[in-house]
Structures are given as C-alpha cells and as structure tokens.
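Note that one protein chain of the assembly has been removed; the remaining protein chains are unaltered in position.
For reference, chains read A and B in written order, and residue numbers begin at 1 within each chain.
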Amino acid sequence: MSEITPDLVRHLGVLARIQLSDEEVTRLTGELDAIVDNIAKVSQVATPDVPATSHPIPMENVFRPDEVAVTLTTAQALQNAPDADGSRFRVTAILGEEQ
Amino acid sequence: MTDDIIRLSAAQLAEKLAARDVSSVEATRAHLDRIGAVDGDVHAFLHVSDRAVDVAADIDRRRAAREELGPLAGVPLAIKDVLVTTDMPSTSGSKILEGYVSPFDATVVARSRAAGLVPLGKTNMDEFAMGSSTEHSAYGPTRNPWDLDRVPGGSGGGSAAAVAAFEAPLALGSDTGGSIRQPAHVTGTVGVKPTYGGVSRYGSIALASSLDQVGPVTRTVLDAGLLHDVIGGHDPNDATSIPDAWPSFAEAAREGARGDVLKGLRIGVVKELPDSGFQTGVAASFREALARMEAQGAQIVETSAPHFEYAVAAYYLILPAEASSNLAKFDSVRFGMRVDVPGGTVEDVMSVTRDAGFGPEVKRRIILGTYALSAGYYDAYYGSAQKVRTLIQRDFAEAFASVDVIATPSAPTTAFRIGEKIDDPLSMYLNDLTTIPANLAGVPGISVPSGLAAEDGLPVGIQFLAPAREDARLYRVGAALEALLVDEWGGLLIDRAPELHASDAKGAAR
C-alpha cells in the first residue's frame, strides 16, 4: 500500500552508495513496503502540537575548551588505510574519463 | 578448581583475588580454558586476547606490591565487538571492518583497563548491532548455552552467551533497543541499559546515536552494579554524557539484597502490554515474580502508557535513519574493506564495497533510513517518529508520577530456534517490543531472571524501568527480587543451565 517502488529503492541505493543487484532491489521493495506499512502509523499521533524529541535527555551548551589535545600520528591515521602514499589516503579517480 | 573459579560471581572472584586465594592469572587461565572447551559450540567470541594472561600477571604483580587496586582488579571481562580496542580487532560483527584495529580505546574499555579488569576477548553480535538474535553476525551465529539450537538473543548475544556459558564473569554490551536486556532474558543472565548519557558512548561504534547505551552484562545484579561503577560517569569525549555525580550501583545492589526495599514499593504494570501478547510461560513467570514481590509488601499498580504501541514503529524509523548516516563512514577510503573496481570511479568503489561488505539486514535498514530522511518524507517519517518519542516520554512521566518502577516481561518469547525468524524482519522486530520504549525515552532498564517457562524450560527475564537518572533504584529492586528467588531456588537460575561439554569437533574460537 505504500509508495515503495523498485525505482525508488534503486534511487535510495544510489543515495546510500550501495550497488544493489536486481534481486536485491526486488526483495527490498517487498520488504520495505511491508515495513513502511507498519511504521507509517507514527503519523497518526504526531500532531502539530507535539514537539519533536531529538535527544532523550535534555541538555545544552556542552562545550570543549579550545585547547589542543593529543591526537593521532600520521602512522595511526593511516594504519587501517586500504591504500595510502605514505602520508595521504589514496582513492581511485573521482571522476571518470573526460567525455 | 578451574570449574569452581568460572562459576564464581565477579563479586566472589574479586573477594578471592583480594584475599590472594586465587591469582588473576589462575582466574584468567580458567576462563581461557573454558573458552577453549566450549566456545567452539557456543561461538560467543570473535577474538580471544593473546595478552590476557600477561595483563593478569601484571595485576598479580601490582597486588603483590600492595598497590591500591579497584574492587574488580584481576577479574576477566568480555567486550562486545561494538567497542573499539587498541589491542584487538573491532569489527562490530561486520565483514566491512574485518581486521580493523582502533588507534584508541573506547572510554568504557579504558576505564575497565584502568580498574584492573582483564580483557579476555571480543564478543559476537549482530552486524552493527542490528538484530535480536546474533544471527546477523557476518562471522556466524552465537548459540544459546541453554540450547545450542537456539539464539542467545541480540544484538549482544555473544556477551550474554559468554557470561551464561561461564566463559567470562562479566561482559560489556550495548543496548539500542534491547540488545543488552533481551539477550539477558533468553540466557538467564542480568543486563542493564543505563540512563542515556550515564555511560560514555565514546568508542562505541554508533548504531543509532540517540538510542545507544553501553551497559553491563553479568550473572548477578551485584556484578552488574560493580561493573557499572567502573564504566559509568561523565566523559568529556561524549557530549551527551551526563555530568552529574552518580551513587554507587554496587552499593545500591547490596542494599536491595539485604534490606526491605520491596515494602511499599509501587510497581507499575502497563495495561497496554496485556499477558496475551506474551508466550504463556513468559507471562506466567512475570506474574509469579510480581506475586512474590507483592508478598513482600510491594504494591502492583496498573498504569497506562497509551503510546507504547507506537514505539516499535518510531524505533524502526529513528534507528535506520541515524544508522544510515552513522554507517556512511564505511566507504573504503580511510579504513575497512575495499573492493576494487577496475576502471571504476571512487563512487563505484564505494558502492560495490558497501554492497559486498554489508549483510542483508544492514542494507535493509540503511535503505529504510535513507528513505525516512529523504526530502519529502522527513516530516511524515523521521519527524513524526521524533514526536512519538515525546509522547512516550510523557507516558513515562505520567506513570512515574504514581509508581516507583515499571515492570514488564523483558521480551515476548523465550529463545527461538536459529533460523526461525531470519527471513521475517517484521516478526524479528517485535522481539524488542518491551525494551524499545526505554531507549526512546532515555530511561534506564534492567532485566533479571524470573524463572523458566513451563512449556519449554527456557529462561525468562523480568524488566524493571525507572525514571532517567534513577538507575540505582533498578539495582535495589533487581537485587531484592534476585535475593528472593535465589532463596527460593537455592541458587541462581543460571546454575540450572545444562552442562556444556567440551567439543573438539569445532575447535576453539577464532
């Protein structure tokens, strides 16, 4: 009954950077449809007069003094890198060949 | 002797360590032996520390030198793999983080080390803590020590199974919607979700930041209090950490166990959670526990929480939404798995890596969360869910105006069979029906064993909930009930778990 379509799922896959196969899209479309039907009921009670709660324990103005603390060495920064040039992380081309 | 050591509670072991009846090395070896013997079957651990004995020897040396040591110094500790550690890999149960070693320790791990606890290893979990059965671990399921064909709950099934199988006296867990309390329920152990902000989240690989809390997983309420005292309190690295001073939770547990806490205690029972919603043996065990407490002077009061019925729906919007953002960092650039795509762009590499590195439940929730936050859907879904949160907080506030604690069964059913619900996400999601409201509202909860379900002989837990910051109340009440039941049973419920036998068929934990 919801608006979940294979195209929407594919679009969500692009937004979330997950390369979904066609079977995954089909399966997820059905599953999400059922889930969304069940969870959409939140809007029944979420009337305009009810404020939203983003943090369960209300607090404010939690700040850190502007003082440099021990941070990471370059070796620590890179220790889990799939690829690096010794001081920077290396990734494959960001854009494809020029068209 | 080995068998004696592993069956001690952490409090008892700590006493023997302090008296130097037992050394930390002996205690650590006993638990490592136990892991070697049974973890091939249970599979509670993803990684066992090769430094544990050295760390224990250091504690023994410091004790011999009469150094001032904390009450739990020398006691072994299992750590849920959601918590990052500098000396062991931290995978959060996912392939995408296979072999990842953090350059820093989670605050709770650092505090445990500082208190002299001995990290034994990292425990299995549903991938990124998404699940209620630990079947969604990328490294294979954990089995329930009560029945190896059944799940140990989740997402912290590894931590619960480790303490239930006597592989560790103490474990750390994390609870986003019940991941500490529901596994405690199905394994006959104790689990506490502290008040949101009561224990630092720094170094806990985030699932849903506004719901996650780290907490203790143990076999007794006192042990939970002792561990909570070690890991709790303000941490400037977590902006949502509550700066207030906390009372000793171990002290609260001791007080509950010896005093007459139950006299005049008002226990609220939520009428919107009728017995009919629970497995017969679960409902029966719950009613029996209440009756025993009533017999000790507690008042059972029916309370109303009209918005609890929206809790699961709100949770399955807020959790995936926050998770979709928290899990975006797993992109193959700075750490974790990378799947190369010859001729592909970095975007292709990210997408293919994330497809290969995430399991189906994680993908399901990321896609759902991406949808809930998308332009045009935000107000109807994420925004509405945040309003439901307000309504549930109001339900709690109203209930706590007339009761001291709320009691519910910790979960609707006893441990189900491995594979039984894996293809039915919706019914899996309902496992957390009674635990979720506490996460949405930020209030603390404890699950304490209440007995066995008559129909299947499997453990059942009772959950108590208290107002935010009133965690001590849970320790008092939980310990009082535990003391009553131990008196009646002649021991802990976990002592009735079937013997596990050393299995050489599957070998030791990896």
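Throughout what follows, contacts are C-beta pairs under 8 Å (C-beta built on N, C-alpha and C of every residue); 3 or more make two chains touch, one makes a residue touch a chain.
Methods note: contacts and distances are computed from a predicted model.
Asker: Missing chain's UniProt protein name, "Electron transfer flavoprotein subunit beta", "Aspartate carbamoyltransferase", "Aspartyl/glutamyl-tRNA(Asn/Gln) amidotransferase subunit B" or "3-oxoacid CoA-transferase subunit A"?
Answerer: UniProt lists the chain left out of the view as "Aspartyl/glutamyl-tRNA(Asn/Gln) amidotransferase subunit B".
Asker: Quick one: which shown chains sit in contact with the chain that's not drawn?
Answerer: Its contacts among the visible chains are A, B.
Asker: Any idea which of B:Ser9, B:Ser137 or B:Ser204 touches the chain not displayed?
Answerer: The single option touching the absent chain is B:Ser204.
Asker: Touching the hidden chain in the complete assembly: which of B:Ser9, B:Thr28 or B:Ser92 does that?
Answerer: Going through B:Ser9, B:Thr28 or B:Ser92 one by one, B:Ser92 is the residue touching the chain not shown.
Asker: Extract the touching residues of chain A with respect to the undisplayed chain.
Answerer: Where chain A meets the chain not shown: residues 11, 14-15, 17, 54-55, 59-69, 71-74, 77-78, 85, 87-95, 97-98.
Asker: Residue-wise, where is chain B in contact with the chain that is not depicted?
Answerer: 83-84, 90, 92, 97, 100, 102-104, 106, 201-206, 208-210, 236-240, 321-322, 324-325, 328-329, 331, 333-335, 346-347, 350, 370, 373-375, 378, 382
The working rule: only the chains that are shown with their structure count from here on.
Asker: Distance between chain A and chain B based on Cα centroids, please, to the nearest Å.
Answerer: Those two chain centres are 24 Å apart.
Asker: Give the list of chain A residues in touch with chain B in this complex.
Answerer: Going by the criterion above, the answer is residues 4, 8-9, 12-21, 24, 28, 31-32, 34-36, 38-47, 50-57, 59, 62, 64, 72, 76-77, 79-83, 89, 91-96.
Asker: If you look only at chain B, which of its residues touch chain A in the complex?
Answerer: Checking each residue of chain B against chain A gives 100-101, 103, 195-197, 210-211, 236, 239-240, 242, 307, 310, 312-314, 316-317, 324, 328, 331-338, 340-341, 344-352, 354-355, 358, 363-364, 366-368, 370-371, 374, 380-381, 383-391, 393, 425-426, 429, 439-442, 468.
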